[in-house]
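Every protein chain but one is kept in place in this view of the complex.
After this line comes subunit A, so read on.
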């Protein structure tokens, strides 16, 4: 992953990108700046966690779908077992995704988690248990999304590879067969 956005393209979905970043940045900003304006922990907690939860929802349901074409969720099947489902668009659509969009998506995802970890360490050093609670909740949400989407991505790559190798193998074998049959 490179540090700079891929050149030569514009964002395909600027509004979605904006919202994707908005709630993350909002939660972080509120957490940092609130100490200056509010002295009530309750407000800080509720607003930060609410923004984080909103961000989780937006990333999982909206920007994940639209910016990178991935989605994950959990279902309970008829046997009562829980199954995690990972969904991705087919290869052509995936290839047509805007590179800048996905660059932004993944970078902000990882960056937010790192920043929250940093804040967590900070509040740990200061022995502030309640702020640690806030950071803990927000971090959990970020990591959940990261893990889910990374699994989707791995899945998508694996399936593409599988399909490609299968097609190649079949073609190869049938070519050989036909070669032998001619002879």
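Basically, contacts are C-beta pairs under 8 Å (C-beta built on N, C-alpha and C of every residue); 3 or more make two chains touch, one makes a residue touch a chain; residues count from 1.
The criterion applied here is as follows: contacts and distances are computed from a predicted model.
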From "AP-2 complex subunit alpha", "Trafficking protein particle complex subunit", "TECT1 protein" or "Protein YIP", the hidden chain's UniProt protein name: "Protein YIP"
Residues in subunit A touching the chain absent from view: 12-13, 16, 40-42, 45-46, 49-50, 53, 56-57, 60-62, 65-66, 69, 71-77, 79-93, 96-97, 130, 133, 137, 140-141, 144, 147-148, 151, 155-156, 158-160, 162-163, 166-167, 170-171, 174-175, 178, 181-182
